[in-house]
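One protein chain is absent from this view; the other protein chains keep their places.
Take a look at chain A:
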């Protein structure tokens, strides 16, 4: 007892001294992130809180709102357009995940030693990423044109009569996924390339010495070592896909005329529905409820992904 009693103040003093340094360091840390943090709070957090509040209100066309409790949410659950938009968005998101293995394969090909013109390929893949989504959508709108589009002209050359890709309910969503994957592959590819170049060379040398083929090396070394990168990409792309708007907005025909697209029932996304309610029919309270529901959906799906990562992500 006495020993401990005697040694305690010493240890406490020591600990206190040791702790003070990190505390001032933490303060400095907070000071450094304060500008960003403040910006986040004012421009992101506050609007989110406001939107959450507005989702319980009904708005007049020129402002002014009344509290309506859960009305917007009950209406949301019974609205067939919401169900449809969520289904379309989830399908788009799921199909869009194809972009991840594709990006890994292209990254592996571009990562090969001694590949000629690697800069050209990398630029070609990355170009869609730095192009404005609206420009991309306009371009693809023309490529997909049923009568005059390049896609169908190429198909006609091999004797296939192509459909009206973005006006046909059977093809529209897939046509959209192709554009989505095409425009995001460059970004994913760059991240994967960085991931690959961080894998220690010794692993490959050792495997080669043990007689592993390049394909075996790819599956046994590259893929597992890339899994943290793949996890990051999948989180980011799922969130991005769930918020899909600009591509659909431009490709289906902007504004209200989008509804005259025969494939609209397959193309309408959650954010598009939000846009229509908020800015076309002036139903802002309901629009707020729609985005809050989307926020919950994104949170849940991200949580599920974090849970699942234990099963397939290998950290070194």
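Following the convention adopted for this analysis, a residue touches a chain if its C-beta (ideal position, glycine included) is under 8 Å from a C-beta of that chain, and two chains touch if they have at least 3 such contacts; residues count from 1.
In this text, contacts and distances are computed from a predicted model.
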item: Listed names "Succinate dehydrogenase flavoprotein subunit", "Formimidoylglutamase", "Sugar ABC transporter substrate-binding protein" or "Nitrite reductase", matching UniProt entry of the absent chain; value: "Sugar ABC transporter substrate-binding protein"
item: Touching residue (missing chain; options A:76, A:167, A:270 or A:288); value: A:167
item: Hidden partner chain, residues of chain A it touches; value: 60-63, 144-149, 163-164, 166-168, 253, 255-257, 259-264, 276, 279-282
